[in-house]
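So, chain A:
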Amino acid sequence: MKRYKARFGGAIGEALLDRKQAILVIAADRLLEIARYSRDEEHFDLLVDLTAVDWPKREKRFDLVLNLYSLRKNERLRIKALLGENEPVATVESVWPTANWLEREVYDMFGIVFEGHSNLKRLLLPEAWQGHPLRKDYDILQQDEAWVRENLGIESGQ
Partner candidate 1 sequence: MGTRKPGHRERTITGVADRYNAAGTNVETTVLGADEIILNMGPQHPSTHGVLRVKLRLDGEKVVGSECVIGYLHRGVEKIAEHRSYQQFAPYVDRMDYVAAVSNGLGYCEAVEKLMQVEAPPRARVIRTILTELQRIASHLFWLGTHALDIGALTPLFYCLREREEILKIFEKYCGARLTTHAFRIGGLQYEAYDELEKDTERFCKGFDKRVDEYESLLTENRIWVGRTKGIGILTADAAIAMGVTGPVLRASGVQWDIRKAMPYAAYDQYEFSIPTGQNGDTYDRYVVRLEEMRQSRKICLQAIENIPAGPILGKVGKVLKPPPGEVYHSIEAPKGELGYYIVSDGTTQPYRVRIRPPSLINLEALDQMIRGHLVADVVAVIGTLDIVLGEVDR
Partner candidate 2 sequence: MNAIMPYVFPVLFALVIVALLPLVAGYIVLVERKVMADMQVRLGPMRVGPHGLLQPIADAVKLLLKEDIIPESADKLLFWGAPLISVTAAMLALAALPIGPFFQIADLNIGLLYILGISSLGIFGIVLGGWASNSHYSLMGALRSAAQLVSYETSAGMAIVGALLLAGTLSTRGIVEAQSEAGWWFIFVAPVGFFIYLVASIAETNRAPFDMPEAESELVAGYMTEYSGFRWALYFLAEYTNMVVVASIAATLFLGGWMRPFANTRAFNFLDYLPPLLMLGVAGYCFRRAPKQPVAVQKMFMAAVGLLCIVLALILIMPLAVPRDSFLASSKAGIHGAFWFLFKVGVYIYVFMWLRFTFPRYRFDQLMRLGWQFLVPLSIVNVMGIGVSLALHRQLHWPNWVSFPLGVALTLIAGAFLLATGEKHEHPRVGDEEEEETPVHA
Partner candidate 3 sequence: MLDQVIFYFFAALAVVSAILVVTRRNAVQSAIFLVTALLATAGIFLSLNAEFLFIVQVILYAGGIMVLFVFVIMLVNLDVALHQVQFNRQWFVALIISAVLAAQVVAAIAVSRRSLYTMPAAPAESLEPNTERVAFYLFHTYMLPFEIASILLLVAMVGAVVMAKKRV
């Protein structure tokens, strides 16, 4: 934690321990730089998970969560970046190739656009689907009736 603060100073929002797990909240635009730093110097060579959480009430609506793990030091680190409604963010695919599909899924579910991504398409839902299901304002019963009627021929949409 202290090394990160020394290295990046302003960019680090807050560093806290929640249930004995290290969390770093950083500014979204420095994400790629911090990612490269943590892989090369800090040896977090395994991007375990990349996901997002939607807080509709806050103005910086999404926080992008990266879970890192260092094989050598056997340590975990969680980097969180706060993002606005349709604020694009740089892709970390160049740092960890595994981010390719993870970012596609976050785009699919939340609508966060990743600049520089090799082929940013929906991962799970069909391409023509409208709406991003995992957003809080997307009701659980809601469906893209237009697509369902046109492709599956189910009139009622249910």
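Basically, a residue touches a chain if its C-beta (ideal position, glycine included) is under 8 Å from a C-beta of that chain, and two chains touch if they have at least 3 such contacts; residues count from 1.
The set was built so that all candidates are chains of the complex that A comes from, given by their letters.
Worth saying up front: this structure is predicted, and the values here are computed from it rather than measured.
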- Any idea which of 1, 2 or 3 touches chain A in this complex? 1
- Message: For the complex, give me every residue of chain A touching candidate 1.
- Response: 18-19, 21, 23, 45-49, 51, 53-54, 65, 67, 71, 74, 76, 78, 96-98, 100-102, 109, 122-126, 133-134, 136, 138, 140, 151-153
